[in-house]
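In this view, the complex is presented without one of its protein chains, the others remaining in place.
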Amino acid sequence: MRIGFIGVGNMGGPMARNLVQGNYAVRAYDLDAERLAAAGAAGVATVPSALDAVQDADVVISMLPASRHVRQLYLDDGLLDALPPTAVAIDCSTIAPATARDVAARAAQRGIEMLDAPVSGGTAGAEQAKLTFMVGGDAATLARVRPVFERMGANIFHAGASGAGQTAKLCNNMLLAVQMTATAEALALGVANGLDAATLSEIMRASSGGNWPLNVYNPWPGVMEGVPAARGYQGGFAVDLMLKDLNLAVDAAADAGTPTALGALARNLFAMHRRQNDAGALDFSSILRLVAPETEAR
Amino acid sequence: MRIGFIGVGNMGGPMARNLVQGNYAVRAYDLDAERLAAAGAAGVATVPSALDAVQDADVVISMLPASRHVRQLYLDDGLLDALPPTAVAIDCSTIAPATARDVAARAAQRGIEMLDAPVSGGTAGAEQAKLTFMVGGDAATLARVRPVFERMGANIFHAGASGAGQTAKLCNNMLLAVQMTATAEALALGVANGLDAATLSEIMRASSGGNWPLNVYNPWPGVMEGVPAARGYQGGFAVDLMLKDLNLAVDAAADAGTPTALGALARNLFAMHRRQNDAGALDFSSILRLVAPETEAR
Amino acid sequence: MRIGFIGVGNMGGPMARNLVQGNYAVRAYDLDAERLAAAGAAGVATVPSALDAVQDADVVISMLPASRHVRQLYLDDGLLDALPPTAVAIDCSTIAPATARDVAARAAQRGIEMLDAPVSGGTAGAEQAKLTFMVGGDAATLARVRPVFERMGANIFHAGASGAGQTAKLCNNMLLAVQMTATAEALALGVANGLDAATLSEIMRASSGGNWPLNVYNPWPGVMEGVPAARGYQGGFAVDLMLKDLNLAVDAAADAGTPTALGALARNLFAMHRRQNDAGALDFSSILRLVAPETEAR
Partner (left out) sequence: MRIGFIGVGNMGGPMARNLVQGNYAVRAYDLDAERLAAAGAAGVATVPSALDAVQDADVVISMLPASRHVRQLYLDDGLLDALPPTAVAIDCSTIAPATARDVAARAAQRGIEMLDAPVSGGTAGAEQAKLTFMVGGDAATLARVRPVFERMGANIFHAGASGAGQTAKLCNNMLLAVQMTATAEALALGVANGLDAATLSEIMRASSGGNWPLNVYNPWPGVMEGVPAARGYQGGFAVDLMLKDLNLAVDAAADAGTPTALGALARNLFAMHRRQNDAGALDFSSILRLVAPETEAR
């Protein structure tokens, strides 16, 4: 199976490498020459354009920053026109569900099956081939290319029709942002009343307050090792990226007329945190600094 | 060991029974004659007043509705004066941490050790002796009466000094209220975009959106069996009780000057839900009706 | 001066009539045949297409529902190409500032001056030529066509460069939505504590709580005559239209990275109100029903 891979940055790079190690014939392209060279150095065959990458490809995988890049690549740059009609296109970017549906519909007009397949798991998940894929599109198409996904990830979910993968990702990350912030609030309230953050975390984890951040990604410095809070919120999932996803979620909610009062408030608290604390590049668990600015000075 | 037990309602009743079954000599009292009679019928020795219940008791356990009842019992009605100075007082009511600290300080003046020990686990937990206790007060005192707790619960946590049990409970329930509501928002957003609530729940449960309500107490009708959402939100943990705890949490946050923006918004959404949908007696997962009123009509 | 007028609905219709009465030579077009006929019956010359309307026009005025209609008219349908290069284009629709800037830039490429000029004042303001115009674009251009605006409105503000009219409108309406809702909250809190809504309104109006809704558009039934609250929230400014503006404001805030926590919460409360109370067509002061559902039953 020949795979064209467009976008080999922090996420796409290791994903492409894992496919090469699975003996897929990968041809990669990236607008950024440095990233492309890094992929080449890591053993991925590189080509000078996106159209070269997809020449005679059975599968195209794209991993791009935002909706407009996906639209540019598939529609404006003519990738859909260049693809063999039997190809399957898999877009792993996190973008607006409406854009995903739109591009997939344009692909379908040319007879090309398209899946939206955003990931969770971060760069560590990409490197260790342990990503979670949330896939929207035809179930039979997913079944056909499932082996490709399995070289890159550990969990492959079929979320529903075209766009459903994107929606699932946005719903998940909106929920994540709220529970990270609410966990910070609960810990701050406890500590302000004399409790120890680690003790309170243990109690809530064993009770109905349990959630993913509390369990494995505690925002309070000193409670867990190996998490961003243990290293000044370096690494992890940046506030800027969380804000991007929250903006997409808020947009999708506005389109659907769905109230998401807590999700929208979380978005605004992250926007506030980014400015107050110049926190765009910090891990999103640094939202604790907005809630309890005195924490690290203790 | 002789135990005086004050307050044998939905929670206190089964707790007292479990102590009797553990061969403790329990004398119970309740202001409500009917509840007291029910405790008697269930095999608990009953007495005509609180002071009778604590006569020569080694341990006093109280399980009352709110701060003012605890203050009334221990201070105004003179229970502290009537207790033997060697007794341990355990208040299992959910009340304001400040009240818990205040009453414990008054007990200490008389040489009486007092623990605040609110519970989670609901009436089912009380009946099956599987409650979680969050205990504030002296660790050595807790060690001494731990066997008493173990007849009534499965998890006994020492949260910290006097009042810390109450604080831990409020922090946990504030976090619970937020994540239940945010889970409802995420599911509503997904379903409005064409996803299946059960599929989306499964995806988020396996991802970073996982939390206690999503995992075991899903608010969307039809996703899980045996939860309140499966029976029109009957039973479970009433909106009115959640509001009581959220009010205590908001008060504690105001006292400490801690911002809890999401917790405060959840409080207001529950207050709104209670009125819009006459929902005070429904389980708190019915907050879904505020977020997605059309759900059950589908 | 010849004026081409595109979009003669509830707002555009009376605006075009006022121009005719000011002796301007107006040619009107609307996609909706019924609305076009009504404009004709009211004395406005009608033509069978947008391109006919702008033939040899000195000024083009458009009054359309949303961003996509403006983009369609000026760009996709080729209106900019059909306009004389000396023409001034005035778009009075309420749309995204980014779209306004984009279309104006495309107009500028053809040498055409374009102003974004959204209005406030409602259908009554349109009929009585008492609209407020918030104008973005070149000040000299505005000076040149000011007499045209003065036939349709009483206040003409130059907000700034291209797009600034739209931004001013969104900022104003976001603030309006928040203060209407907060006024409803304050009145509900007072009445729940035994105060009379009219007395409390009078006190706050004379104090630092004063604001436009409180002063002239009170949401509490029975406090003021002639406002939507006095007639079951019929007429006025519909919840659906307020939601449209709040969505644009939230989008603009996301683009700019500006936190608008209260504005975003107001958006979600209106979205909730729309669903809970099937309130899309009611005046926006009906948000009182979300805050105090029992009000009208008193």
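Going in written order, the chains are labelled A, B and C, and every chain counts its residues from 1.
Going forward, a residue touches a chain if its C-beta (ideal position, glycine included) is under 8 Å from a C-beta of that chain, and two chains touch if they have at least 3 such contacts.
Just so you know, these numbers come straight off a predicted model, no measurement behind them.
*Asks:* Which listed residue, A:20, A:178, A:272 or A:288, touches the chain dropped from view?
*Replies:* A:272
*Asks:* Looking beyond the chains shown, say which of C:25, C:66 or C:195 touches the absent one.
*Replies:* C:195
*Asks:* Based on the whole complex, identify which of C:41, C:140 or C:206 touches the chain you can't see.
*Replies:* Only one of C:41, C:140 or C:206 touches the chain omitted from view, namely C:206.
*Asks:* From the list C:47, C:108 or C:262, pick the residue that touches the absent chain.
*Replies:* In the full complex, the listed residue that touches the missing chain is C:262.
*Asks:* Touching the absent chain: which residues on chain B qualify?
*Replies:* Residues of chain B in touch with the missing chain: 243, 247, 250-251, 253-254, 257-261, 264-265, 267-269, 271-272, 274-275.
*Asks:* Quickly run down the residues of chain A that touch the omitted chain.
*Replies:* Counting only chain A, the missing chain is touched by 261, 265, 272, 275-276, 290-294.
*Asks:* Name every residue on chain C in touch with the hidden partner chain.
*Replies:* Against the left-out chain, chain C lists 97, 120, 132, 134, 155, 157-161, 163-164, 167-168, 170-176, 178-179, 181-183, 185-190, 192-196, 199-200, 202-204, 206-215, 217, 249, 252-253, 256-263, 265-266, 269, 291-292.
Keep in mind that, in the parts below, only the chains that are shown with their structure count from here on.
*Asks:* Ignoring chain B, which chains remain connected to each other?
*Replies:* one piece
*Asks:* Going by C-alpha centres, which chain would you call the most central?
*Replies:* A
*Asks:* Could you pull out the chain whose C-alpha mean position is farthest off from that of chain C?
*Replies:* Measuring from the centre of chain C, the most distant chain centre belongs to B.
*Asks:* Ranking chain pairs by how many C-beta pairs touch, which one is first?
*Replies:* By contact count, the leading interface is A-B.
*Asks:* How many angstrom between the C-alpha centroids of chain C and chain B?
*Replies:* Inter-chain centre distance comes to 50 Å.
*Asks:* Scan chain A for residues touching two or more other chains and write them down.
*Replies:* 253, 257-261, 265, 269 - these are the residues of chain A that touch more than one other chain.
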